[in-house]
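Other chains dropped; remaining ones untouched in position.
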Amino acid sequence: MSATPKISVRNVAKTYGHMTVLERVNLEVEEGAFCTIVGASGCGKSTFLRMLLSQETPSSGRIELDGAPLPGEPTPDRGIVFQKYSVFSHLTVEDNLILAREFERSRLLGRSFGKGRKAARAEINDTLEKIGLGAARLKYPAQLSGGMQQRLAIAQALLKRPKVLLLDEPFGALDPGIRADMHELLLGLWEELAMTVFMVTHDIREAFKLGTRILVFDKIRHDPQAPDAYGATITYDLPLNRKDAGPPPELAGLAVNADTSTGASA
Amino acid sequence: MRIINRKPSRVTSVALTALPFAATIGAYALASHYRRLENPADKLLPSLQQMGETFWRMAFVPDRRSGDLLLWLDTYDSLWRLGMGMGVATILALSLGVLIGFIPHARSALAPYIATFSLIPPITILPILFIMFGLGETSKVMLIVIGTAPVMIRSVSQEVMNIPRELIIKAETLGASVMQMIFRVVLPQTLPRLVNAMRLGLVPAWIFLISAEAIASTSGLGYRIFLVRRYLAMDVILPYVVWITLLAFIIDRLLLLLSKRAFPWHHLGGESL
Amino acid sequence: ANAEEKKDFKVCWSIYVGWMPWGYLQDSGLMKKWADKYDITVDIVQINDYVESINQYTAGEYDGCSMTNMDGLSIPAGGGVDTTALIVGDYSNGNDGVVLKDKTKLEEIKGQNVNLVELSVSHYLLARALDSVGMSEKDITVVNTSDADMIAAYATPDVTAVVTWNPLLSEIVAQPNATEVFNSSGIPGEIIDIMMVNTETLADNPDFGKALVGAWYELMGIMSSDSEEGKEARTAMAEASGTDLAGYDAQLATTKMFYTPAEAVEFTKSPELSETSKFVAEFLFDNGILGEGAPSPEFVGVEFPDGSVYGDANNVKLRFDTSYMEMAAGDKL
């Protein structure tokens, strides 16, 4: 490797009490990559993202961002969409979306007034339409359906245009139509901003469609007496070519598995 | 249908609400009647009529000595003290509560101290308080503050700590500074709960107001009760208690209304009491 | 001592029959009139809680405070604050009493729970009453009961004996089953109500003493007269204490007021005062009130107008000084 990788993960492990969730995770990701992460539920994918965000610290090992140790706390250059969509319950849809802008513009209070506010609200009209929340702009999150909240959370993270974007099952609660729109939105911004994206998903097709690289997390060591003794690690790490018609031969098994689950009707 | 899924109709609800109040008044009237049968001069449980007359006199007949309408004078003075005390306590609760709940170093330094402080029954150190704050209005207001603020601070800091960590992290990834997080995330999320803490804090505030007025004052609802207590003038005390309760109730409802108006998002979920 | 001349003085008082004139002095402007005469200001502050008023005086917040001889000895004098009895206003002559429920003789108190404000003059009165029938505190059980709750407490069946003062006393005696079996008229002159002032302040500012004494005895003159003015003054005092004129006059009847300075001077100079101080000091010592450091009842010295001292002459903290009252008697103010 010539250039410094955007993110490098070196021999990271994470344990909760006696339980090892992740172990021996090694990874180098170049800038602009779109990594999709798949793996059994409960194997530590969300935990991995939380570490990339500095929400949790690895129990051992090291994570580097642009060659320097990861900052000890979340920073605006890494955006996140959590698995349980969390938006600000005290702000309306539009106020949730202009919040990042307000933080930038009003250094002290993080709150704009009058004209500035109006302008900020006008700026997001487009986004609101794209995510289909134009009619709900004045509603509070508690008045939205699950899928609507999730779209709001995604848009909120995207509007900040982070260098690294972490997505934890962002499209889980969306119907196919909306999901396709959101894919477009995300891919458009990814190309435009050269973001580095990590996205956890359970939808193998989605993983193949969006990713330039797929990371499979799995446990390879098992101790039947102590099921918590060993953690998961990255078992496959494959580049994806968008123009490919199907999954690479190494993942044929996985894809079949996916087919079984999402219907043999295709 | 299970009883938990049956909502009383409007009429039933009003009737149910009125029931225990009516029962209390009825029980009182009965007890008073029988006591006065035994001793017509009994002062402990005056008749409702007698109390009504006294209350009317306190409210609308100028006092012979000063020419004041005592009830309104007392009410005004007490409410002023209560307002000042609750105002200071609220400001303290909000500022210290956010500090303790949001900043680990402040938490280490202040939380145990305030927790300890909140456990000191203020009435035991009254002489010291009176020396520190004099016997004027300040000491009365301060007694209310000392009696209510520590618990309010404690509950506000707990509420701040209960804000889902995800929201704070989200704000950080959106580029917020600590100040900005306080103003745009922590305060708005905490304010409705502060109103709740105020509503709960009003109960001890009234108690301390009355204690303070009983010790050093020449007006106020607590003063009047204290003054006539040595003659067991229950015909003054009981209407005053009802009046205090009514005032407290109105303030409580106003705060609830304020919360519903100002923080609609907070009330989208379940009901609140 | 560090001579401190000052212009502004504060004295405090609490609601009691013999002290109501203090409130009236402030309200009527009489105090201001006398203070102006000596070119000072005197603020008379009402404190509802009697003990708190003495505590505040002892802590140095006030220059003077109305209290009984007993509390003057135990709290400020016992606490090292040199205190002078400036105006000996009255003594209780039936204003404090022992009341039994459904019993009529003091002897029958034996074995009962007695509700009273512990360590107060009521407690002292009880001790003297028991003494008079050859009993002691061991024969009864004292239950500390706050004065504010006394009447309501008496209304409960558990309470069978109380010791208290007016106006609570008359309210309780009015109950059908109550008998007053002993009162302070049995120990006349032992429970004395006094305006106490800080000795140092008084020494440095004699005008302060003169203004207080002058104002007080002017009002005494008005109050004791049967004139319209006197009635008006007493009515105001009655209402300030939460009762009416008849009620207040009834309380005055059981109080030996010294309406003229001459009477007060004569009482203060009488030899019985020394005897009373001995009783009081012994009572306080027996109850541990003089402090753990006190080796004997004579620990705190009490000085009388003739210069004689009861107790430790090197630790005189309470002084009966008639010089200001004599000035009033001699119209020298």
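Letters A, B and C mark the chains in the order given here, with residues in each chain numbered from 1 onward.
In the analysis below, a residue touches a chain if its C-beta (ideal position, glycine included) is under 8 Å from a C-beta of that chain, and two chains touch if they have at least 3 such contacts.
Because the structure is a prediction, the values reported are computed rather than measured.
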item: Chain composition of the complete assembly in this structure file; value: A x2, B x2, C x1
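Just so it is clear, only the chains that are shown with their structure count from here on.
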item: Graph class of chain-chain contacts, one of line, ring, star, complete, other; value: line
item: Where subunit A and subunit B are represented by their mean Cα positions, the distance between them in whole Å; value: 48
item: Centre distance in Å when subunit A and subunit C are each reduced to the mean of their C-alpha atoms; value: 81
item: Where subunit C touches two or more other chains at once, by residue number; value: none
item: Sites on subunit A at which at least two other chains make contact; value: none
item: Subunit A-touching residues of subunit B, taken from the complex the two chains share; value: 164-167, 169-177, 179-181, 183-185, 188-189, 263-266, 268-269
item: Contact set on subunit A toward subunit B in their complex; value: 53, 55, 73-76, 78-80, 82, 84, 86-91, 99-100, 102-104, 106-111, 140-143, 156-157, 160, 162
item: Subunit C residues touching subunit B - in the complex, by the definition given at the top; value: 12, 15, 45-49, 52, 55-56, 59, 61, 147-148, 151-152, 155, 167-168, 171, 174, 176, 235-236, 239-243, 247
